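Removed from the display is one protein chain of the complex; every other protein chain stays in position.
Labels A, B and C are assigned to the chains in the order they are written; within every chain, residues are numbered from 1.
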Amino acid sequence: MLSFESDYTEGAHERILQRFLETNFEQLPGYGSDKYCMQAKKKIKKACQCPQADIYFLTGGTQTNQIVIDALLKSYEGVIAAKTGHVSVHEAGAIESTGHKVLELPEHDGKISAFELKKYLQNFWNDENHEHMVFPGMVYISHPTEYGTLYSRQELEAISNVCHEFQIPLYLDGARLGYGLMSSNTDVTLPYIAKCCNVFYIGGTKVGALCGEAVVFTKQNTPKHFITFIKQHGALTAKGRLLGVQFDTLFTDDLYFEISRHAIKMAELLKQGFKKRGYEFYLHSPTNQQFIILENQEMKELHKMVRFSFWEKLDEEHTVVRFASSWATKEADVEKLFEIIDRYKKV
Amino acid sequence: MLSFESDYTEGAHERILQRFLETNFEQLPGYGSDKYCMQAKKKIKKACQCPQADIYFLTGGTQTNQIVIDALLKSYEGVIAAKTGHVSVHEAGAIESTGHKVLELPEHDGKISAFELKKYLQNFWNDENHEHMVFPGMVYISHPTEYGTLYSRQELEAISNVCHEFQIPLYLDGARLGYGLMSSNTDVTLPYIAKCCNVFYIGGTKVGALCGEAVVFTKQNTPKHFITFIKQHGALTAKGRLLGVQFDTLFTDDLYFEISRHAIKMAELLKQGFKKRGYEFYLHSPTNQQFIILENQEMKELHKMVRFSFWEKLDEEHTVVRFASSWATKEADVEKLFEIIDRYKKV
Amino acid sequence: MLSFESDYTEGAHERILQRFLETNFEQLPGYGSDKYCMQAKKKIKKACQCPQADIYFLTGGTQTNQIVIDALLKSYEGVIAAKTGHVSVHEAGAIESTGHKVLELPEHDGKISAFELKKYLQNFWNDENHEHMVFPGMVYISHPTEYGTLYSRQELEAISNVCHEFQIPLYLDGARLGYGLMSSNTDVTLPYIAKCCNVFYIGGTKVGALCGEAVVFTKQNTPKHFITFIKQHGALTAKGRLLGVQFDTLFTDDLYFEISRHAIKMAELLKQGFKKRGYEFYLHSPTNQQFIILENQEMKELHKMVRFSFWEKLDEEHTVVRFASSWATKEADVEKLFEIIDRYKKV
Partner (left out) sequence: MLSFESDYTEGAHERILQRFLETNFEQLPGYGSDKYCMQAKKKIKKACQCPQADIYFLTGGTQTNQIVIDALLKSYEGVIAAKTGHVSVHEAGAIESTGHKVLELPEHDGKISAFELKKYLQNFWNDENHEHMVFPGMVYISHPTEYGTLYSRQELEAISNVCHEFQIPLYLDGARLGYGLMSSNTDVTLPYIAKCCNVFYIGGTKVGALCGEAVVFTKQNTPKHFITFIKQHGALTAKGRLLGVQFDTLFTDDLYFEISRHAIKMAELLKQGFKKRGYEFYLHSPTNQQFIILENQEMKELHKMVRFSFWEKLDEEHTVVRFASSWATKEADVEKLFEIIDRYKKV
């Protein structure tokens, strides 16, 4: 059945699989010290225009968030995040399981505001009882957010400035970073992110890889003995090539950006198609996830013919659903989707 | 350079890579609910002759040990293991990081003895102060052990009986299980392991996969909400197909056993070659890891021409080193190894 | 200087100190197995009209919350609490440090509502993604709350019913329980609490003891090997008499209730005094903590003559402050307080 359920329904970009085949019998050292990891790091540094960057490869998003946050926080510190942040809601308590509280800020289309962040930090330090409270030790943002929205340069810089003022690191979750960077509606670039953030990750799992995320420390701030820390968290990949080959391929000839641009193009087709047919959007998303409001009856009917994600109940009669495009979405499938919808509409 | 450094220097068995290519554009649901995971589980159950088995796929060995042990122990319990067990020494404290002590028993060629295990458990329960001590909550063994040795049926049964008597689960780390099962020197089979152990894992990373271990709960004893537990530990793979396709392939047409048998054959060649040349073995290993004692000078010289692993200093003049074969070892390379050695010997 | 800063500014009720002296040279076994602990438990059971109760003594409130919550939750579960709950805000992340998330509900004068609790639980179980979320594993309420307010019988029963329906335990933090029970404005009794809650604690530190809280498990639901669990958390008192003698004394001849009643009487005097003088109350508190709104200038002036607690900024010109009475408050001191205020008012 046709599916727009998520951006991880297909395998990996074929060039990656080809590279696996080509390099398969090379005997390589383990734990990330192989040449493909090295090459990939070099290419990523270049793409970030951040020569001092230090890069590590992990296998998934929750794992990455857990490890980076636990490594950077002191034990009495928590991480500030939007109420709707992935770390706040959809990681099964992975952050808390390492002993840290997620300190929630209000969200605005999935984003936090520099103003409210500053107020929060000021209030904390002015509170006479703050020694009895969890210290805010870093800021987590996702870009694109869980709602597909993007920070502008100005917003990012403002948040970064507050972090700097209060001397806590800014961490950006880039699970879908490619789709953010290739949006036609953004002034934020990879080098700009590297400049604003103390650490961020470039998502592979949702952008063309079978698995894998590239963590980038930008300020010579890699936690001491980070390899041991990763191992202790059960996240050190024996065959580092699994991640090295994938990221090396993704960052060769701009493949990562190219396939992300394709997803955005497909998302634009989805957007226009829904708009033309008078569907309401839950919010304006400039990236690969589109949130549509459906009447419950229509949702049920369409669900029989095409796969998409339930997002949340809007009211008794309406539901927010998500249609996601990806590097693997075919234009023909988007067309098919709207044929199905049009056929349904006629009935 | 020729390498016998470990059993994870190559990529994956080519049939696996082929399957990735063939299935790449199928749109599959995430988090292990895809059909390849289902098929793989079915085939593994059959190979284990354990229809009630419940199976989960994780990405690496330390991760698997950490999650299984943490899931089965109560918070005041620790895990019993040999002093040389992987969980005791080489996982960077992954077990302790989840709050549990590793309770060490003496090792005999890497193995624990049922007798000493029983004595330990009796002493604990007879100790008037045991409420102030860590409760022994499960037993960890590796098979093959870190020294390539194997438990016999009788040894395994004896340990299993002690566990049963004290009502604690027996967990077997099968990172190299294939090489143990295909040893010419064993009476232990996969169904026998499924019968004796409450939980064990079938190692993929070191036996032909790019990554992946299959955890098998054999006694309808899967921890409640185990998927959430895995997610919380940062170990839930979004694209479950990564693991499903690999294990489905490995357990189709006995590929897992076939490639393991090849590794054992190669190990036999290594063994005979070293024996014939008068090398001393640190211990008798019936599996794919061979531990040889080298004079330090010879070790240094050989190291220039071939890769193998440092294991430990034996005395001031001798070192224990490891030569490992694997599913990917070529017979020609074993021959080349001995040519190099013979050439060196002549000089 | 006169102080209404908190209910823990004095030592212990003198009868307790006398009992320390009288029993000082009795040789008693350690770790809570002495006869004073036994006697105290018996008396508390009787006061709770709960013969099957199982009781443990710990030294402080945060410690008690941390241990009880961690002991009752499974690792993938969190505890539901009001946004203003002590565990949510003022325990420096003690709950998270044991791996559990605090799941926040809205507060109404410091209380949660059964209706919102039920909605939260329903939403969780109806959410298709709940396997990726923290499971709600217990409910925490404080009584009196952090704002001195009290649940009614009806409210307590409604919450208890929801907990029962969703099969999660209800835990009541009774740091100031005496002051709640002796309020003139409550229909909730100790036996009623024992009936509604799966576990609760009777606070000593703030109600006449030097230290100590009595944890009461009411449903034969004591966690297995709880003594070991307490020890593991660094909370097992070697000289159990320290806690046993105190609670034995507090529950002899209704001392605990008597001294609590005194505190309430003093709080009534505070209340009337402030009311008569036209002060505004932040909320209506029927217990020993009174929250008054002061103009910032007046607050500063009064602070020079009497100690009370800053609570929170109300707006640019007003601040909420707390005046607390306790078992040790002297009527003469309340009078002195208002003399000071009256003198200030005149100026």
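Rule of thumb we're sticking to: a residue touches a chain if its C-beta (ideal position, glycine included) is under 8 Å from a C-beta of that chain, and two chains touch if they have at least 3 such contacts.
Remember, predicted model here, so these are calculated numbers, not experimental data.
Trainee: For the chain that's not shown, point to the residue among B:2, B:89, B:305 or B:340 touching it.
Mentor: Answer from the full complex: B:89 touches the omitted chain.
Trainee: Taking the entire complex into account, which one of C:32, C:61, C:85 or C:110 touches the absent chain?
Mentor: C:61
Trainee: Check the options B:133, B:299, B:314 or B:340 and report the residue that touches the missing chain.
Mentor: B:133
Trainee: When the complex is taken as a whole, what residues of chain B touch the one chain not shown?
Mentor: Within chain B, the residues touching the omitted chain are 75-76, 78, 89-93, 96-102, 104, 128-129, 131-134, 310.
Trainee: Going by the touch rule given at the top, which residues of chain A touch the chain that is not shown?
Mentor: Against the left-out chain, chain A lists 70-71, 74-76, 131-133, 135, 224-225, 227-229, 231-232.
Trainee: What residue numbers in chain C mark contact with the hidden partner chain?
Mentor: 3, 5-6, 8-12, 14, 17, 20-21, 23-30, 59-67, 91-94, 97, 205-206, 210-211, 228-229, 231-239, 241-242, 307, 328
One rule holds for everything that comes next: only the chains that are shown with their structure count from here on.
Trainee: Which chain lies at the heart of the structure, taking centres as C-alpha averages?
Mentor: Answer for the innermost chain: A.
Trainee: If you average the CA atoms of chain A and of chain B, how far apart do the two points sit, in angstrom?
Mentor: Averaging C-alpha atoms per chain gives centres 34 Å apart.
Trainee: Roughly how many whole angstrom separate the Cα centroids of chain B and chain C?
Mentor: So the centre of chain B lies 51 Å away from the centre of chain C.
Trainee: Counting only Cα atoms for the centres, state how far chain A is from chain C in Å.
Mentor: Their C-alpha centroids are separated by 42 Å.
Trainee: Two or more other chains touching the same residue: where does that happen in chain A?
Mentor: Where chain A meets two or more other chains at a single residue, that happens at 91-93, 97.
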